[in-house]
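All protein chains but one are shown in place.
Right after this comes chain A.
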Amino acid sequence: MSASDNMIQAPAVRSKPLIVRHLPYFLGVAVLVALAASMQFDGYILNILLQATTFSIAVFGLSVVLGLCGQINLAQAAFFGFGAYAVGLGTADLHLNFWLCLVGGCVITLIAGAFLGMSTLRLGGHYLAMVTISFQQIVTLVMINAIGVTHGPDGVANIRRPELFQSSQSYLAFCVAMLAIVGYLVWHLPDTKLGRAMRAVRDNELAAGVNGIDVFRTKVYAFAVCAVLGGLAGGLFAGGFAYVSPDQFSFAESIQFLTMSLLGGVASPIGSAIGTGLLILIPEWLRFLKSVPGLYLAIYGLSVILIIRFMPDGIWGFVSDAFTRWRAHTNAPPVAGALQLKPASAGGDIVLEVTGLSKHFGGLKAVDGVDIAVKRGSVHALIGPNGSGKTTTLNVLSGLYKATSGKILLDGTDITSMAPHQRTAAGLGRTFQNIRLFRSMTALENVEIGAERPGNTMIGKGDDALTERAMEALSFVGLGNRANELISSFSYGHQRLIEIARALASNPTLLLLDEPAAGLNSTEKLELHELLKRIAAQGLTILIIDHDMTLVSEAAQHITVLNFGRRIADGESMAVLRHPDVVSAYLGSE
């Protein structure tokens, strides 16, 4: 508690257990299930309700992959079809148990989804769009042509339901219960570690990587979750309607799922349910549109364009946005204690040892055989004129670029060939010159993602400990009272501070600061300088890149100077700044 005696030690954040807070939800669900089981619907209404519940589950999948993780899936109908055919062929042809078929269908879609995701998710989004369309087409081709297995265009009839839910009424009640459970999980997902990782990936992949998130794996998880929900929904659908055929799982249906998801609001299961309900009911009301083939899909196409243009967050997004803004101003963040930094130490004197580091872009040697040794507990500056290779060095250090040659040791661990998120797990923290925050999240959520880095020993178990740590970091940079505001409401200088708080919350062994003073006014620069002093006072080692000579000369004890990708000077600050080569590099010489 050395640096924080003047701060009030606040009570720790403790909230009621989740299950208690969400009790109203489960009570509501129980009422709905009871209603579904007891009300006497006629067959037409029953079918519409069955369709709406099963489709909603499939659309929940899209809200995970597209809404949370920002990845597109244009083959949801194919995954839906996998589940439906598993239950259909399994119960009708092979006379297997319904539950076995349902679970089997989910496993098959999980594998298919994971495989498809792994083949494509390292690449840009347009690949994913095209590959999912291709996959959808292949699945449709197989459903129609592999007549021996799938019965081809005739489809599968006489699909059975479980013994327990033989009547349509009870089966509907069962589907509503499934919808409620899946909906609950999807609703809760954004506030879990995986959900936060997905949102971070959606908002900024690079920043997610350097904050310890395995971007590729997160995307594959999101994609697999989406596929499984599609498979589950399809299995339930097949049981409900007792008959399936290939045209129910075509590309057009995938587009319908997408439209449902976009219309309601892609980011939330509530939106998904609204969109699904509307797009099942509206065509029933406007039945005459179906008399002209194509007209009704043409309207879907047009709605997609219009929704994207005028209502990108969908109906529910529109409503909940207003709510979030209102809550940010009324819901005061919890008070936090003082941030403690306890950088890990393997014992050596040198925290970062870089030897012979090179990065070549084709013929250009951006970094050429650079050595840097950063002493434990010191503030070390890396300076040099524009184009000298500073930022490239930083990007090689944090793993965004692969080193052409050379070796990087972080606290004795060789991190040279690690991916960015692995380096973060090993104890590296960094900020960016052009700020990279997760823009759709609050300041607190941004910092929580930092705190969540694998291997952070400074947080306890559970969400409350995480929030506590993040609040401490935000308060440390002086923004604790604005924790629940969205990033867009902060000034440029404050966004920079949030980025630093995000890195500090992870309790790094070494903090890399990429031009932290760039774009700050003189007051903000003074504050930054004070902040750096307070960080250094807790023994955290800092490697800083900046142009601001006042900041560098006052804050850093040790300076390395680069020019044209090579190290031209290295040593104690004052001596280096007087070094003739350094003076000529900055001011020019004869």
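General remarks:
FYI, contacts are C-beta pairs under 8 Å (C-beta built on N, C-alpha and C of every residue); 3 or more make two chains touch, one makes a residue touch a chain; residues count from 1.
Throughout what follows, contacts and distances are computed from a predicted model.
One chain of this complex is left out of the view, and of "Raffinose/stachyose/melibiose transport system permease protein", "Multisubunit sodium/proton antiporter MrpD subunit", "Amino acid/amide ABC transporter membrane protein 1 (HAAT family)" or "Hydrogenase", the protein name its UniProt record gives is "Amino acid/amide ABC transporter membrane protein 1 (HAAT family)". Only one of the listed residues, A:Leu23, A:Leu94, A:Val107 or A:Ile138, touches the absent chain: A:Ile138. Looking at A:Ala177, A:Leu278 or A:Leu297, the residue that reaches the missing chain in the full complex is A:Leu297.
Screening A:Phe55, A:Phe432 or A:Phe490 against the full complex identifies A:Phe432 as the residue touching the chain left out. Seen from chain A, the chain kept out of the figure touches residues 70, 72, 74, 119-120, 122-127, 129-131, 133-135, 137-138, 141, 144-145, 205-206, 251-252, 255, 258, 262, 292-298, 300-305, 308-309, 312, 391, 394-395, 398, 400, 432.
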